[in-house]
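Missing here: one protein chain of the complex. Every other protein chain is in place.
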Amino acid sequence: MIIDLHNHSTKSDDGRAKVSSYCRWIHKREIPIHGLVLTEHRQFDDESDYRELEDEHDLLILKGSEVETDYGHVLVFGVNEDLLNAFDFGAIDLKLADVVQAADRCGGIAVPCHPGRPTVGMVAHYEERGPIEGVRVIEVYNGGSRAGEDEASLALARELGYYGVGGSDAHLVSQIGLCATKFERDIRSMEELVMALKEGSFEAVSWR
Amino acid sequence: MALISIDRKWIGQEFDVAEFKVSEKGILAFARACGETEPRFTDPSHPDFQAPPTFTSKYVSRRILPEAFPDLGARGFDAGKTVEVLGPLRPNDTLTARSKIADIYEKTGRSGPMIFIVHRMEFFNQDGQPVSIVDWRLVRQPDPE
Partner (left out) sequence: MQRRFQDIELGDELPEYAPDISLSAVRSFAEAVGVGRVGRFTDHEQARREGLPGAIVPGIMSQGILAAMIHKWAPGCQIRKLDTVFRAPIVVDSQARCRGVITETEPDASSVDIDLTIVNEAGETRVLGTATVRI
């Protein structure tokens, strides 16, 4: 089962895509993904209900978040009430160590994204300040990466034995499905996604 | 590097009203430089001659930010503009533009921490009809340490 783990809708300040448009685009372009996760910037969208769209388009639509830490941006999967109370999702100066620990404690998982990107990726911060304990999975393919950035992410994953996922980081409709993650098992819910991410039973894929 | 937290009380406050005159010459120069080739934008004798839809993007009000707005330094850049077209602009139209702050938020990007300030200009023609809304996303960045 292939899921695009990193996407933004109009709920994000810089997102320009309606979720319904993503769904129609995936079908029209025959993009080989079975689901997508909406990871809105600095927030968790607990209002939108995409169940009708899921049924209409036979797609799994899940919700996570992308938060901002001292080691760069981080995807958070498995957001629940406990996790929402653990830190301020809107802050831009969270501590990566705190986010990783809180996610783990509350039954979720934190996945640093676009690690190879300047400032907002963890590679440069690791070089300066060393690794953070508890990180197990990072994004190694990102649809918005510039030349050399994914290579730096892959090198970090190899060096530290991290599992690697892929996500498009789509902000426009036509950017979805550039990168994704292929899971060995079927995934039907956020709980199952978090479990699969913790097991490491997946591989990152890129069609860029 | 911490940013100054900006009070969200600024959002929605109108802080400037400016007037602009639309000229035939101005329309032609803008249209041609953008590569427009349709006669309704490039030929003043066309019965529907008008300014291209993003023409109002060029206007800057007398103040970019409210008078007492916190000083965020000079570093920054233009992150983007959104133009909503509500009606045509013709030569000799007189536009009144009302400015307000539509949003303020912080984020980090490739170049470091940033404050986004969305400056909204609402344009009305001489008949009081709304013709255009421009959202200008201004970015301010703290000086390097």
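As written, the chain order gives the labels A and B, with residue 1 at the start of each chain.
Everything that follows uses one rule, which is that a contact is a pair of C-beta atoms (placed from the backbone, for glycine too) under 8 Å apart; a residue touches a chain by one contact, two chains touch by 3 or more.
Keep in mind it's a predicted model, so treat the numbers as computed, not measured.
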Whole complex considered, the hidden chain contacts A, B
Contact residues on chain B toward the hidden chain run 26, 29-30, 32-38, 40-41, 52-54, 57-58, 77-85
Per the touch rule stated above, chain A touches the missing chain via residues 14, 16-18, 21, 24-25, 28-29, 146-147, 171-175
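Following the convention adopted for this analysis, only the chains that are shown with their structure count from here on.
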Whole-angstrom distance, CA centroid of chain A to CA centroid of chain B, is 34
Touching chain A in the complex, chain B uses residues 2-3, 103, 105-113, 116
The answer for chain A against chain B in the complex is residues 13, 41-42, 68, 73, 92-93, 117-120
